[in-house]
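With one protein chain held back, the other chains of the complex are shown just where they sit.
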Amino acid sequence: MSTFLGMPGVPVRGPAADTAVGHLTGDRPFPAAARDSLADTQLRRNLAHATSTIRAKRAAVVTEVPDWEALRDAGSAIKADTMARLPELLEQLEANVVARGGTVHWARDAAEANRIVTDLVRATGADEVVKVKSMATQEIGLNEALEAVGVTAHETDLAELIVQLGHDRPSHILVPAIHRGRAEIREIFALEMPGVDPSLTDEPAVLAAAARTHLRQVFLRARVAVSGANFGVAETGTLTVVESEGNGRMCLTLPETLITVMGIEKVVPSWRDLEVFLQLLPRSSTGERMNPYTSTWTGVTPGDGPQEFHLVLLDNGRTRALADDLGRTALHCIRCSACLNVCPVYERTGGHAYGSTYPGPIGAILTPLLTGLTGGDDPNDSLPYASTLCGACYDVCPVKINIPEILVQLRAEHTEAHADRHRLPTAEAAAMKAVAWSMADPARFARAGRAAALARHGIRRGKPLLPLPPPLNGWTASRDAPRPSAESFRDWWARTRGPSS
Amino acid sequence: MKVALFITCLGDVLFPEVGKATVAVLERLGHEVVFPRDQTCCGQMHTNTGYQHDAAGLVRHHVEVFERVLADGCEAVVAPSGSCVGSVRHQHAALARREGDEALAVRAEAVAARTFELSELLVDVLGVTDVGAAYPHRVTYHPTCHSLRLLGVGDRPLRLLRAVRGIDLVELPAADSCCGFGGTFSIKNADTSTAMLADKMSSVLATRAEVVTAGDASCLMHIGGGLSRLRTGVRPVHLAEILASTT
Partner (left out) sequence: MTAREEILSRIRGALGDTPSRPDVPRTHRQQGVHRPGTPELVRQLIDRLEDYRATVVRVAAEDDDAIGQAIADALTVRGIGQVVAPPGVPRAWTGRLADVVVDEASIDARTLDRIPAVVTGSVVAIAETGTIVLDGATVCGRRAITLVPDTHVCVVRAMHVVQTVPEGLQRVDPRRALTFVSGPSATSDIELDRVEGVHGPRTLIVVVAG
């Protein structure tokens, strides 16, 4: 078997990463988990409503920008350039953060990152932290790690609060509670929010006001905050959080200690690069021209905000993804979630079916790139197949990640990982090989076509006379089977036109 | 113009009427159609299901067959499928490169550059929108994902359809939403595929059309398979068949 070019070590294939810590792997393959979501009528309705709302908003504000395509090109290239010189940029970021009074930590995996953060929190003596919504800390399961040492983590983003109070899991990158409707949210608040006015209505403004009242006292007393970061500027050591509600500002401003967990791929080379991403991100994610609040800080600012600042740089599989020269572009993701909102699969299954912190089209590539494709029964092995390859995700991606192309590539890496691990091919692999064999030769293909034509006698009114074996019965469960024609096109041509070409 | 027909494996075995219609339209417009009988399949199903090595042999075969006819006086290759042309144009060379065969990649690019989906060939290469068809039926058009997003055919199929005499062309709601076929997705993720199909069928039924058309027999097989299972009375008809019709 020939080797793919430019893939040192083919690290995406092979044993799964240790994912016992964190939330990168679900407990079931996608098709099984999706079946449950598809049957959840409330979820289907909520998702259809929310995704169609945001799609229209995004389209409107993107059309408004005359140089949108130039911004996408710049964003894509800046990220590619960043990946190519990641070591020097991370060292530069570290040096600048340290020069401005911050401390930088490095974490190989989720367990190490959790240990660093819990140790830092315990050293302050605090028994609670306030958190800004952060994918990285969700990915590593930080809240559970803090809880294990007796520290309460308060999620302060409204959607994260809904998820936390509802003892639920996030299902979307931007709006973790997208699967919940207003009536459900009212119920969760009425049951779970301490001190809430029980007569609250399900008006979004009323629910938002209840969250404000509930969290205000927590913000005023919190001594430690934990955040993620949207961007870290190597040239200046500046960290950035892009948000809407002001909960981010509260966490970044009021406590004495700030701990930021940032994936190593979130670094950008220069301050000037933010002019691109601060245009691409809000319009792609919330469909706003600009999000209400963007905060930037560089180390410690004397007399303003936290006087102790820690930056934790997280690998947790990112270097594995980086080693795949096509898959590495998945690390360009700026977590806008535009691909989720346009994805016809996500729109119907929601995010829980993906099992990972990162759902939707980007999750279907990023998750297996982070954890590896085993070729065995790891649930993440099913993710590259959770797409029709319709291409809507690639069209909207602000940094032009070619998600369909990477999905196809990961499918190949998956079947090859399976072949590496097993002596016998799957029935599918054997069938594919047989079909490829017959198609490699026109005479064989013509004979196969005539054999298929005989199969037409086995189909009556769209249904096979004998039940088809799995997985082929997946077709006939909901669709009539096509009836092969009695005469193939090539036989018709030969009969009516004679041999040609 | 002398045009080589790439019938596609699905079109050859399951939907020969689509190929016959493609020939009829081009011949009616005064062009010569040749059918390279050595052709088999573009390899897309293999590629998209994760069997790139198996696909590579099919790609090589496809390139050899069609570069021969292109060298032999054919000016273009046409296929009545956005998806298969998409594979030729966007997957063949990349696949050859991944297999380490740069020479094949260059040859694949040359073939791809002269391979067109039917509506592209008619509108862009041959410069016609009125192909002299007549089709007195209520029709709605589903733009298939690969023709829309991989090839960017835009409104070419609609311009062709609008010029058909007697047609009652009605707009499909949420037209650019995927029908849920996705090749082997339709069996590997049959439940999700069916959920998408249900919504596509609702859109089709909402138009009260008697015919749903598209530029891909594969997506039509999926949509039509669902419509027929529910005995909706709506027929799938390929774009080529409407353009070939004169009654």
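Quick notes
Chains: A and B, in written order; residue numbering restarts at 1 for each.
The rule is simple: contacts are C-beta pairs under 8 Å (C-beta built on N, C-alpha and C of every residue); 3 or more make two chains touch, one makes a residue touch a chain.
It should be emphasised that the depicted structure is a prediction, and the values quoted were computed from it without experimental measurement.
For the chain that does not appear, the touching partners among the shown chains are A.
Checked against the full complex, the one of A:I185, A:A225 or A:I401 touching the unshown chain is A:I185.
The residue touching the chain not shown here, chosen from A:G150, A:P204 or A:G376, is A:P204. Of the options A:A153, A:I173, A:I259 or A:L322, the residue whose C-beta touches the omitted chain is A:L322. Per the touch definition above, the residue from A:A34, A:L86 or A:A153 contacting the chain not shown is A:L86.
As for the chain not pictured, it touches subunit A at residues 8-9, 11, 46, 49-51, 53-54, 57, 66-67, 70-71, 73-74, 77-78, 80-81, 83-87, 90-91, 100, 105-108, 112, 156-159, 162, 175, 177-178, 181-182, 185, 204-205, 207-209, 211-212, 215-216, 219-220, 233, 236, 238, 244-247, 249-250, 252-254, 264, 271-272, 274-276, 278-279, 282, 286, 288-298, 301, 303-305, 313, 315, 319-320, 322-323, 328.
Note that only the chains that are shown with their structure count from here on.
In terms of their C-alpha centroids, the spacing between subunit A and subunit B amounts to 32 Å. Taken in their complex, subunit B has these residues touching subunit A: 4, 7, 9, 11-17, 19-20, 34-41, 43, 45-55, 57-58, 61, 69, 72, 91, 94, 97-100, 145-146, 148-150, 176-178, 180-197, 199, 221-222, 224-226, 228-229. Partner subunit B is touched in their complex by these residues of subunit A: 1-5, 30-31, 34-35, 38, 344-345, 348-349, 384-392, 394-395, 405, 408, 411-416, 428-429, 432-433, 435-436, 439-442, 445, 449, 452-453, 462, 471-472, 474-475, 477-485, 487-490, 492-494, 497, 499-501.
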